[in-house]
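Missing here: one protein chain of the complex. Every other protein chain is in place.
By letter and in written order, the chains are A, B and C; residue numbering begins at 1 in each of them.
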Amino acid sequence: MREIILSIKRELHLPVEAGEISPDKLKEKSVKEIESTKIWEGNKQLALEDVFNVSEKTNDNDETTIRLIGNASKIRKIGSSTTSGSVVVEGNAGMYVGEDMSGGSIFVTGDAGSWLGMKMKGGRIEVKGNAGDYVGAGYRGTDLGMKGGTIIIHGNAGNEVGCWMTNGSIRIKGNAGLLPGIHMSNGSILTEGSCVGRAGGQMRGGKVIISGYIPTILPSFAFEEIQEKAKFADEKIIGPFYAFSGDMNENGKGRLSVRVSSNPHLKWCERYLEA
Amino acid sequence: MTVLSKKIFPNVICTFCGSTCDDLEVTVEGEKVLSVRSGCSSSLSKYLNYRADRNLTPLVRKNGELQETSYDDAIRRSAEILANANYPLLYGWSSTSNEANRVGIELAEWVGGVIDNTTTVCHGPTLLGVHDIGEISGSLGEIVHRADLIIYWGANPVHSHPHHIMRYTSMSTGRFRLSRKDRKMIVIDVRKTDTAKLADQFIPITPNGDYELMCALRMAVRGDELEQDVISGVPAETIEELAEAMISCQFGVIFFGLGLTMTEGRHRNVDVALSLVRDLNARTKFLIIPMRGHFNVGGANEVSAWVTGYPYAVDLSQGYPRYNPGDTTAVDVLVRGDCDAALVVASDPISNFPVEASRHLVKIPVITIDPHPSATTPISEVVFPSQIVGIETGGDIVRMDGVTIMTKTIVPAPPGIHSDVEILEAILAHVKKIKMGKQ
Amino acid sequence: MSELLVRNGFVYDPQNGIEGEKADISISNGKIVESVGTGAVVIDASGMIIMPGGVDIHSHIAGSKVNAGRILRPEDHVKDVERHTAITRAGTGHSIPSTFTTGYRYAKLGYTTVFEPATPLLKTRHTHEELDDTPIVDKGCFPLFGNDWHTMEYLRQGRVEECAAYIAWMLRATKGYAIKIVNPGGVEAWRWGRYLVGLEDKVPNFDITPREIVRGICKVNQLLHLPHTIHVHTNDLAKIGNYQTTIDTMDSVRGLGGDNRPLIHITHVQFTGRTGSAWHNVGSGAPEIADYVNKHDHVTVDMGQVVFMNTTTMTADGGFQYMLYQLSGNKWFNFDVEVETGAGIVPYTYRRTNYVNAIQWGIGLELALLIKDPWRVYMTTDHPNGGDFTKYPKIISWLMSRKAREKSLARINSTARNKLDLPDLDREYSFSEIAVVTRAGTAKALGLKQKGHLGVGADADVAVYDINPTKIDPSRDFRLLRRALRKAAFTIKDGRIVVKNGEIVETPIGRTYWVDSTVSESLKSKVEADMRKTFTKYYTINMDNYAMADSELANSHRINVKAEV
Partner (left out) sequence: MYGKYPSVISFDRLTRPCSWEGSGISSLKVTLVSGRSLGQGRSKVIGKFSEEYFRSVAVCELDPEDIKSLGISPGQNVIITTKTGSVVVKSAIASQRSRRGVIFMPYGLWVNMLIPTETYGTGMPSMKGIEAEVAGAPDEKLMDLRDLVKSLAGGA
């Protein structure tokens, strides 16, 4: 199959919206057609070639790959609604990477903006650098966040990771901001680093695991036990962890696991072990 | 030289804060305000000094300096800047009339810009909370007549809404609540504010502790035991007492301010507060009302919502309304350096935005429409003087609880100074010419 | 002087007894005339249907409650957008369209008049601001009186004439068109978080019952000679088996009027047409209600038809909305208005597979099919409560085609299907009857003499649909019918072509109708004096800042009537 190479040819100052940059939408198109594909820069509609140099080469894997080269931090909706194939961003990506994605894969070597994997239904997103806020969230006002798939962030993530998440998994190798798992009903979030706080706020179900430090546990979480391992997707993370259930205010059946060794200040909850 | 006679205007609507008290008695002589009765110190200051320190002629920047120019030239320059912009920001809108807001949104449609109002840095997070949970609210008269428990949380009306307590809450006289002693007043804040000093109970909390305290309160209201002894600096017993007071009141209300929306968690502090009040309505009658700041920030939200569907932060760059605070909000648009021109109406972003946002404003052409010189006027490309709504011109405004009232003209405007509506309509007309010409 | 000639269409003008005959419609200066000169612009309507412009008697399109719904639901708008053009403003849908979009979408359906049926007196200035931003259609609004302190106090003291003078003052102050009553007394109770049941519970602190409120206001309505009857959303919307309350409410005003003019309009009667004692045994009370309506000519009703979709429920009935929040677990908005009323909003999805929703869907259609006289039952969805108004073509197809109903019946909850009478009803509406329930009948009920028909002198509001009644059998080709009705070939408003081939071509500002009923000077001044005393005690704003000036409306159209008092 083919690899489509899009290299940014000029510095971008205005927001560029290019949801068209997705294997599904480009795979049938010739280079000429790709060049004339319409995208938005600010309030003007222009041809993709005004921003990118387009080229292609054939490769041996059986799916279409899009390689985006250059600083794309102003470019939004890269890989939106992707169902198959892959997108590789060599550099930073803007907001809404992989919005509505249901299959295929997106790889970002730099940082990704906020709303990474918004309304994601399936597939895989991996970010080498940091991600912004609302990773795997839904649109304002809905209770439908990420529905499925996998997001892996090697750096840090911002606030409200997995907001209103209903399934799938998010792994953050760095630190997470406030409220990972806010309003989530299912799925799992693993933070290998530390968390600013309020993990699992208003969660109804699902799992949040914090391997690093977290300053406090929300009062609406009840201490259950010390567990040796915590289950994340289909792997077991070695603990031990303090395990809490909540958010009780939402009659939540969610589970929050916090590594014992990184959080000596939470020793207070052990007094509930006997009870 | 005509002989000026004294005129007394009763029931004048104060255009200072979101309380928009409508019982001012203003005595004027020609353009001079002689006295203001039954206003608070803030409205006194506004009405007695309305003539002090005004923009009096349109200014445009010529070789680096702001210089006087004709009204028509300023209109032309503004229209050209906006019509040729690729991603303009139209900001302000909360200290002018609904009529001006209506023109402003049509202008935003024609120039393909982002239109945002000052909600974005006051109760924007409140609206985000509402999107997720809803709102359980009422008009202020409901509080006057029925409320026997009044809670101010992260709000300091004595300073921000000076007559709020007297007219609408603890000290007001209603049909079923005759006096202060018929009501309990509780203040929750990080400082013992002048409002707290008037309360029956003051509960001090640690900064950024609102979300945790709210969670604990919901637990207590549900009757669940608290595992932690102290939450956000408040002992568990105090939280349980507070929950009991909320459940056992006949009609309670929480007024909350920027103490929730500006601290860590922002809209989630409001989200959980709304959830608390929603829970409480299974036990008793309880409302929650945000303390809206500017006198017509409510109107800016209402007009934006009925024209576009969204209350603020509306991006019209692609020809139809799009909305996602955090992306389409003024501070984010500026900090990302996305916009290439700005129109500022009746607001002073330089005095209200974090410095990084202001640094981008300095770099782009800014058109400012404001009765007074502000921190934003010196950095502007074009400056329009304008009439003060509620004093020199009328118009509809929306009180903090969503009640729309019509302000009236009480003194003549300085000669040659137009209203926001007139200025915006002139710019819009010129923008239409340019755009139609291009087609 | 602008003249139009709509030629050679099949005209349906039931008011004037025209049932599909080929005829030309002559228009001059915005009115229907006998004939026009040779210079007239000609619209060739051959093979098309011509009807008066649609008149919607009950549609929540403007005001603080509707706008609260917009603010509550960004997710409702995000996928349904209207682009800005040189002619039209940008906007959004979906179940709660923005104001400009609302005007455009009504015009595209061939509707030219719409009434906002619930506006809090205190917040009606806002309602009119939104109506001013709702282009093309003529409009008006119904202020809420059923839980208003002044009204309840006057009636409790038996001071009906003073109550009339008070309501006349309020209609003038708010530029209102008719009297709306929502859950009389029950909303005052809800402002304490409490409920009333039936018509005999006393309103807390006011020592008056819902029955007394409805009867009292009905008398007032007659004294004031208002063009429309009282417009009533009955008590017990929150109760499962509430059809009896609806019948009791209709019956509570029987005999109050001398002649056989209607006395009361019961709105979105589907929502209060349920039998049963628990959600699992809910049934349709349509047969009982239709039977009462068929036997009594003092009542008119509108359907409040449910369409299976995600929509936004909103009423002044705050207590009902709280119950719906508890049932659905969806987000909940509540707003209580001092002295006067309340409001509630809950997003809701009607599912064909849901037993109760399927029954509700059936109740609406059963009512329309069982009530014999189309002049007394009108088509509404209680927009957006049962679904948004753009679904009207679908409902018309259900009324005109048994086949269309069977298609939908086959897909609904089977227990509901077996319980409903609907499968056995074979009545199919004619185009004339459709013209009645969508324009002629509603215009008549609203007392709009110049609307709902195409007689000489009528407003030149005309809808032209590309459907040939001699070629297309709506009973069989209901899909073609829907398609034709969704996008009018032409919509003419006051003699101007505003829609062509389903697209907006011009956007004039419609009239805002309001009623000024003049009462005797002595009574007027006495009541005003009383109000001056109570007003500052009751309200947080001043009496002088409360009343609206005529000049505040973009296109004010006052209707003068002389009151009996």
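Throughout what follows, a residue touches a chain if its C-beta (ideal position, glycine included) is under 8 Å from a C-beta of that chain, and two chains touch if they have at least 3 such contacts.
Note that the coordinates shown come from a computational prediction; the quantities given were computed from them, not determined experimentally.
Though it is not drawn, the left-out chain touches A, B in the full complex. The hidden chain makes contact, of the residues B:Val121, B:Ile136, B:Val307 or B:Leu428, with B:Val121. For the options B:Met166, B:Leu198, B:Met262 or B:Ile434, the residue in contact with the chain missing from this view is B:Met262. Listed residues B:Asn281, B:Thr329, B:Ser386 or B:Thr404: the one in touch with the omitted chain is B:Thr329.
Mapped onto chain B, the interface with the missing chain covers residues 16-17, 41-42, 45-46, 49-50, 52-53, 120-121, 124-125, 128, 156, 158-160, 162, 190-194, 196, 204, 206-208, 258-259, 261-264, 266-267, 293, 313, 325-327, 329-332, 335, 348, 350-359, 362, 372-375, 378-379. Where chain A meets the missing chain, the touching residues are 114-115, 132-134, 158-160, 175, 177-178, 194, 196, 213, 215.
Assume only the chains that are shown with their structure count from here on.
With centres taken as mean Cα positions, chain C sits 35 Å from chain B. Residue positions 72-76, 78 of chain C each touch two or more of the other chains.
Within chain A, the positions touching two or more other chains are listed as 139-141.
Those residues of chain C lying in contact with chain B across their complex are 62, 64, 66-68, 70-78, 81-84, 86, 89-92, 96-100, 122-123, 125-126, 129-130, 133, 191-193, 205, 322, 325, 331-339, 342, 345, 537-542, 544-545, 548-549, 552. Taken together, the chain A residues at the contact with chain C in this complex read 139-142. In the complex of the two chains, the chain B residues touching chain A come out as 85-87, 111-113, 128, 131-132, 211-212, 215-216, 218-219, 222, 224, 226-228, 231, 264-265, 268, 271-272, 275, 279, 316-318, 323-327, 336-338, 340.
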